[in-house]
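Missing here: one protein chain of the complex. Every other protein chain is in place.
Naming follows writing order (A and B), and every chain is counted from residue 1.
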Amino acid sequence: MGHPLLEVKQVKKHFPVKGTIPFVPSRQSVKAVDNVNFHVMPGETLGIVGESGCGKSTLARLINRLISPTEGEMNFKNKDLVSLSKRDLRTVRKNIQMVFQDPYASLDPRKRVGQLIEEPLVIHGVGDSVSRKRRVAELLEIVGLNPRYQNRYAHEFSGGQRQRINIARALTLNPELIICDEPVSALDVSVQAQVINLLKDLQKQFQLTYIFISHDLNVVRYMCDRIAVMYLGKIVEIGSYEEIYHSPKHPYTQALLSAIPVESPYENKERIILTGNVPSPIAPPPGCAFHERCPFVMDKCKTETPPLIETTEAHRASCHLIKKEEE
Amino acid sequence: MGEELLRVEDLFVEFKTGSIVTKAINGVSFSLHQNETLGIVGESGSGKSVTASAAMRLIPNPPGRITSGSIVYKGQDISQLNESKMRKLRGNEMSMIFQDPTTSLNPVFTVGHQLMESIRIHKNLSKREAKQESLRMLELVGIPAAKQRLKMYPHEFSGGMRQRVMIAIALSCQPQLLIADEPTTALDVTVQAQILALMKDLQREFGMAIMMITHDLGVVWETCDSIIVMYAGQVMERGSVRQVYDKPLHPYTWGLLDSQIASDQNSQEVLPAIPGSPPDLSFDVQGCPFADRCPYVEEICRESKPARVAIEDGHEVACHFQTDTSELTRKEEANIGASATGS
Partner (left out) sequence: MHNETASDRELLYEEQYKRAQKEQSFMRKLLRNKLAAFGFFVMIVLVFTAIFAPWIATHPPHQMDVTRTLLGPGEMGHLLGTDSYGRDTFSRIIYGARISLIVGVAAVVFGAVFGSLLGVISGYFGGKIDAIIMRIMDGMMAFPFILLAIVLMTVFGQGLMNVIFAIGIANIPGFARVVRGQVLSVKEADYIDVTRSLGAKNTRIIFHHVLPNSIAPLIVYATMAVAGAIISEASLSFLGLGVQPPTASWGSMLQEGKDYLVLNPELATISGLAILITVLSINLFGDGLRDALDPKMKI
């Protein structure tokens, strides 16, 4: 195995909470991302799953450096993204692109599609206007849109077509890593499949590395080589997709998998129904953050935070049950 | 299944904005029985939500208008009923829950206030009785510490809890017909499982009919008895859930079934997708609206609109070529279609 493309080490993002007294900073903070470690190998797809509020989108914005981490290190091709100067960051950004969830909000309504796709080239001063125009036409072709449409505005396209435009834009600068933040969850199923196929196809064609964030476990399973499950700002389980889907170790992963809707009217699913709500990320419960809702809770879980324990090679989960099994 | 509760016959709805007329619904027919759950499936713009609003006569006019067709509720045509009678019907007999639980509750009133308000509008109860009743409803939909929760505001609730409150409000007048417009789309999977289970339980308890509007076939398999598949404002196929699952007749239904990612989907294979996107309904659509995306399109499809044909009891399809499609040919053909679109 080669060197990881991206290595995230002990990354934390805490958003300060507005205090009740004006001008007095509150000591509380929302721990959106709390001590997250993982790496991404070149050419692979890492899936990040979790429910709303688990910090997966914050993580995406951290890697893309739209926001800065409170603590931690993020090495992209051996350069720490956190300590880079503004200028160096701009060049690194050429290599990390992002596709956002909402295909309607992520395209400037006042710009023509051709201008939008050309913009990354303009920003980074690549080529002259003729070669840029050629690239735009080429990109539209690649994502399966008619280059004739480049003079139209984004709102004249359907959701799936817009997402194709977004993907074309992300491809413009030939990046190595693309972070897809729920790229298909706003699309209809039939269109969803088109966009997923496109993403897979592009990955092969351009040797792309993806970080694929989604709440749809079937989509993630189909897209990803490895999967990280997040709960309340932490990665609770990470491993290859076979491991995660066929022998999930963390009770939360198990509950998540059991909640996937059935696939036929004949199927009757045994469900782990979780009780209660996701606790507040301002004051997460002591010990394991999941213990209040866990069906297998033990005394130890209430006081001690379980570390990520390796169960097999490349499969780790943070749960006290694993130790117990071994014993 | 009980007796027929609602029958929609050849419904047409259009929206007019300026000089542009969008024909949102073009000849939709279906019926719904007591105790039955009907799934209305389709992509965005297929007219599924408009159909639901039309059934409750909630289409804003202008710009929307029911141009023809009948909506028969318990033997009475309500498509021309006046607004005050309709209002009575809406509260007491039918209610609706919406997709977004964040915006369907008023942020400036407590949950208890909103629940009590809806109870008192429809039932002649004193304040105290209404309070008792709302407490009972909140407990019914599985909200813990209901007494304290009554005094809380919507923003203090999680998304799933809010949807439970919405269900409590919708059920507070014991409706015979509950229309659920994508009730779990905005929710997380684990919460979705909870809410769907709750709705099934409550149906068993109250015996109401549910119209479940969704784009997620999994939700349909899980909760519904029968299904109508909508596309471009028309019903492409309707039947019982098992009929449609076992023997889908319309190419669009095949496409829809195939593009769901199954848990045993080989990730090396290209996903079968339906190429193209739905037609713009502000333009005239001639013939079959699916013709442009259909892998089996023939001349006739572009020329004439296919009529609805009953294949077996309760299983209908609107396609020119539905005569002999067994499960086998479907799979075969779908695979050909998939490899053709994937290239």
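Operating definition for what follows: contacts are C-beta pairs under 8 Å (C-beta built on N, C-alpha and C of every residue); 3 or more make two chains touch, one makes a residue touch a chain.
Fair warning: this is a prediction, and the values are worked out from it, not measured in the lab.
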item: Residue touching the undisplayed chain, where the options are A:K31, A:K56, A:R132 or A:R169; value: A:R169
item: Those residues of chain A which, in the complete complex, touch the missing chain; value: 61, 64, 66, 89-91, 93-94, 96-98, 100-102, 105-111, 119-120, 123-124, 153, 155-156, 166, 169, 173
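As a convention for this text, only the chains that are shown with their structure count from here on.
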item: Centre-to-centre distance between chain B and chain A (centres being mean Cα positions), rounded to whole Å; value: 31
item: Footprint of chain B on chain A - complex, ascending; value: 51-52, 158-161, 188-194, 196-197, 200, 215-219, 221-223, 241, 245, 255-256, 258-267, 271, 273-274, 276-278
item: Contact set on chain B toward chain A in their complex; value: 43-44, 144, 158-161, 188-194, 197, 215-219, 221-222, 241-242, 245, 255-256, 259-263, 265, 267, 270-275, 277-278, 342
